[in-house]
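With one protein chain withheld, the remaining protein chains of the complex are depicted in position.
When the chains are written out, they are named A and B in that same order, and each has its own residue count from 1.
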Amino acid sequence: MTDMTQPVLSVRDLRVEFATRRGVLTALDGVSFEINRGEVLGVVGESGAGKSVTGSAVIGLIDPPGRIAGGEIRLAGERIDNLPPEAMRKVRGKRIGMIFQDPLTSLNPLYRVGRQIEETIRTHTDLSAKAARQRAIDLLAEVGIPAPERRIDGFPHEFSGGMRQRVVIALALAAEPELIIADEPTTALDVSVQAQIITLLKRLGRDHGTAVMLITHDMGVIAEAADRVAVMYAGRVAEIGPVAAVVGDPLHPYAKGLMGAIPSLSHEADRLAQIPGAMPRLSAIPPGCAFNPRCPKVFARCTVDRPEPLTVGSHRVACHLYDASGQAAA
Amino acid sequence: MLAFILRRLLQSVGVLLAVGLIAFAMFRFAGDPVNQLVAPDTPYAERLQIRQSLGLDDPVLVQFARYAGNAVRGQFGNSYQFRQPVSTLLAERMPATLELAFCATLFALTAGILMGVYSALHRDSVGAKIVQAISLVGVSLPTFLIGILLIFLFSVTLGWLPSYGRGDTVRIGWWTTGFLTVSGWKALILPSITLGLFQMTLIMRLVRAEMLEVLRTDYIRFARARGLTTRSIHFGHALKNTLVPVITVAGLQLGSIIAFSIITETVFQWPGMGLLFVQAVQNVDVPIMAAYLLLVALIFVTINLVVDLLYTIVDPRLRLSVRRAT
Partner (left out) sequence: MASPAPALSAAAPPSRLARFLDSDLFANFKRSKLAMAAFAATVLFVALALLAPVISPQNPYDPAQLELMNASLPPIWYADGQAPFLIGTDDQGRDVLSAVFYGMRLSLLVGVLGVLLSGFIGIGLGLIAGYAGGWVDTIIMRVADVQLTFPAILIALIVDGVAKAVAGGHMEADAQIALIVVAIGLSFWVQYARTVRGSVMVEKNKDYVQAGRLIGLSAPVILTRHILPNVTGPVFVIATINLALAIITEATLSFLGTGLPETMPSLGTLIRTGNRFLFSGEWWIVAFPGLALAGLVLAINLLGDWLRDALNPKLQ
C-alpha cells in the first residue's frame, strides 16, 4: 500500500498554537521536513525550541489547550493531522511508534512488561494470546534483553534503566511501525548505556526500513546516529540537511553557534563557544528572524522580514545571508 | 516478608495492650463495681466479701492481667443494666452491625469509585459539578441529619422504606441475618446509605485526585502513544494505579464505619453493637463501654494489618522493598 519512493513522513508548514490566558502562543510556526524510509532524521535545538511539540503533533498527542492550527502532516502520503480521534488512535502504536525520555516512568509499574507488550500487539493485530506472547519474547530478544522468556514476566522495577529503555523500544516496535519518534531517548540514561541504545535504534531502523525521528539536544548523539539533521529555533526550522554537511559546515549563524558548542576530544578548546543571550520566550518572539537579537551577523532586513527556507547546496536554510542563488549576500 | 508481618503483629499487640489498659482502668476505677452489683442497703461486711471474691483487693497489675486474660477468652463481666454477660449481649448484636457495615462499605466503595472516576474523566462537565456539590454536602452535614432527612423523604413522605429496625431476620446458628428476607433488605437501604455517605465522599475525592494525578503520568502518555484504546487506558492502566492508595484509605475507613455506626444505629434504632454502646453510655454501664472499646480496637488493628498485607500484594514495588528490608 505504501509507495516506496515517497517519504514516510512529510510535514508541511506545520503551525501549533497554545491558547493561554495571556493570549495565543505559537509553539511551531511553518515547520517543514521529510523523513524517508530507513532514514534517521535528527531534530536538535535548545529546550523550548519546539522539538518535542513537533513529535507530539506528528503522533497526534498535543494536549489542550494546544492545537494544530495549520499545515499538514502526511504519513506515506496520507494526511493524518485531521483524522478523527479513533482513526488516529489506530495509527498510533501501529504505524507510528514513540519512545519517551525517561524509561523509569514510561512503563506502568503495576503490570509485568510482557503484559504491556502483548496488550500493544493485540490492540493492533489479530494475533492470538499465545502468538502475541511469542512475538513479545522475540521482540525482547531483538532489542537485546538476555533470557527474554524469563524476563518477560518481570515487573518494570526489576529492570535497570538501560534495559527498561530497551523494553520501551520493544514496545514502540511491537506492531512494526513505519515511523518511530524517539524523544530524547538517551537523556535519562547513564553515559555508558547511551551509545548502546543509539546503536540499537540505528540498527533496528536499518533492519526494518523504519524511518526514525530522533529528537535530542545532544549534538554528539546526532553526529553518531542521524543521516540528516534539522536545527530548530523558537518554533521554526533554521537549517536542515545531511548530517555531515550541517555538522561540518553549518550555514545558519545559530547552527554555527550550536556546532561550536560541541565538546570535542580531538582539539582541546579552552572553553566551548557560547551563543550570547537566551532563546526568546514564545510570548516574546521578535519580528523578522527570531534569532536576530542574538545573531552576530544581524543586519537591517533581519528585524523586519521573516527569512524563508532557501536551498543552498545540500542544505535548506532560513537566513537572509543567503540569497536564492546560493551565494552569501552580505 | 515474615519479619515485616511479625513487626506489624507486635505493634498491633502493643496498641491492643494500651487500649486494654484504658478499658481496664474504666472497668475498675470508673465507679465502684461492687455498688453496681449489690443492693444499696447491703451491709459493709458483705460488700467487703464481694470485693474479695471479685479480687478487687489484689495488686492492680494482677487485676489487669486477670482482666486481660478474661478478655482474651471473651469474658468482659456482666452488664449493669441487663444483668447478663457482656459477651452474650455483644454476640447477639454483632451480626446486625456487621451486616450494616458491610452494606455501607459496599455502597461507599462502588458509589465513591464510580463518582470519583466519572468526575476525573469528565472534569468540567455538569455531572462532575453535581458530584462535587454532593461531596460538599456529604462532608458538611452531620450523619444523623442525613439519616433524619432520608427518613423524612422515604419513610414519612413516600412511605417506601421502613424508618427503624432490621425487618424480618433469619437465624443461622448464632448469626441472625437480614439478607434472606425482603423486609430485611428494605430495612438495610436507608441505614447503609446514611452510614456510607461520609466515607463515599472521602473515597470519591481521593479517587478523583489520584486519577487526575495518574492521568498526567508518563506511562499513561506512553500508553496513549502506543495507540491503546481510551477504555483500556482509563480502566486498565489508570484505574488500577489509582486504586492502590485507595485500598489503604478504604480499608481504614471500614474500621471507622463500624465505629460510626453508633450514630446511624441510633437514628434508625438498628439493634446493633453501636446502639448497645450508646445505651451503655447513657446508663453508665461501664462493662459494656469497656468491652466495646476493646472490640473496636481489635477490629481496627485487624483491618490495619490486613490492609498492610493487601497493599504489598497489589503493589509489586512494595513487595520487592519488603523482601529487601527483611
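Some observations on this one:
In this section, contacts are C-beta pairs under 8 Å (C-beta built on N, C-alpha and C of every residue); 3 or more make two chains touch, one makes a residue touch a chain.
Quick caveat: nothing in here was measured; it's all calculated off a predicted structure.
Every visible chain touched by the undisplayed chain in the complete complex is listed here: B. Among B:Ala71, B:Val86, B:Leu243 or B:Val286, the one in contact with the hidden chain is B:Val286. Listed residues B:Phe144, B:Trp160 or B:Trp175: the one in touch with the omitted chain is B:Phe144.
Listed by residue number, the positions of subunit B touching the unshown chain are 15, 18-19, 26, 30-31, 136-137, 139-145, 148-149, 151-152, 156, 163, 252, 255-256, 259-260, 262-263, 266-267, 277-278, 280-282, 284, 286, 289, 293, 296-297, 300, 304.
As a convention for this text, only the chains that are shown with their structure count from here on.
For the pair subunit A and subunit B, the distance between mean C-alpha positions equals 54 Å. Within the complex, the subunit A residues that touch subunit B are 59, 61, 89-94, 97-98, 100, 102, 105-111, 119-120, 123-124, 155, 157-158, 168, 171-172, 174-175. Touching subunit A in their complex are the following residues of subunit B: 217-219, 221-230, 232, 236-237, 240-241, 244, 314-317, 320.
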